[in-house]
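Note that this complex is displayed minus one protein chain, with the remaining chains in position.
Here is chain A:
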């Protein structure tokens, strides 16, 4: 029965996506064009220079293309389904999250998991096509592939918690649109989606090492392309696990505090 509930909650957003053909077509086209553009850009930039910031041409292209593919992992539009925390706070329907037999934190996690798995199918299909087409390089060894998979899992988990904190903000501020946008920019910039962090000045790299964003994408991709050697992997995985633990405790505390703020009409 629990599995059935989990399945029903998890498939809500992906199903919404399947019922919106223009969004599916746009997603496919967007991903294809973005991959071609990003690969062309980095190849063009490397045409007149050799290894830069410890990254060779193929490493840079692989990193950039995989960053584009990874951005597909959490991109579903919950807003269209009127199921964002902000919308529930705005319409007052957040109270139903607390009246169901499924606790709100479990419902939220299941929805996120469904999205994540749906996004993973897209990213994986894109990765295989890019691998066959020779756009991205395969991992250096089976050990690198294994460490990358583990690091990506931890990274996405950290990202889930970061997004959860922003959603939980709604319980205090009612709106989180601006915070979400700031998070998106910070995530793209500080996790290396725009450009690998290795190209940035030292002060920028030091600053980002104190934030959880680089644990989400920069670490797994750097492990994959070999910019972070396998010998450093245990430390990096430890940092990711550390962020995971801190954010898990924080979000748990926030769920508890948030529950005290939800009052049904009539008290």
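Quick notes on this structure:
FYI, contacts are C-beta pairs under 8 Å (C-beta built on N, C-alpha and C of every residue); 3 or more make two chains touch, one makes a residue touch a chain; residues count from 1.
Everything below uses one rule, namely that contacts and distances are computed from a predicted model.
Not every chain of the complex appears here, and the one that does not is recorded in UniProt as "ABC transporter", selected from "Cell division protein FtsW", "Thiol:disulfide interchange protein DsbE", "ABC transporter" or "Extracellular solute-binding protein". Considering the whole complex, the residue from A:93, A:141, A:173 or A:209 that touches the absent chain is A:173. Remark: the omitted chain is touched by one listed residue; of A:130, A:162, A:195 or A:225 this is A:195. The missing chain, though absent from the display, is touched by one residue of A:6, A:41, A:165 or A:211; that residue is A:41.
Only one residue in the set A:5, A:23 or A:106 touches the chain that does not appear here, and it is A:23. Interface residues of chain A facing the missing partner chain: 20-23, 26-27, 30, 34, 36-37, 40-41, 43-49, 52-53, 77, 79-80, 173-175, 177-179, 181-182, 185-186, 188-189, 194-195, 199-201, 204.
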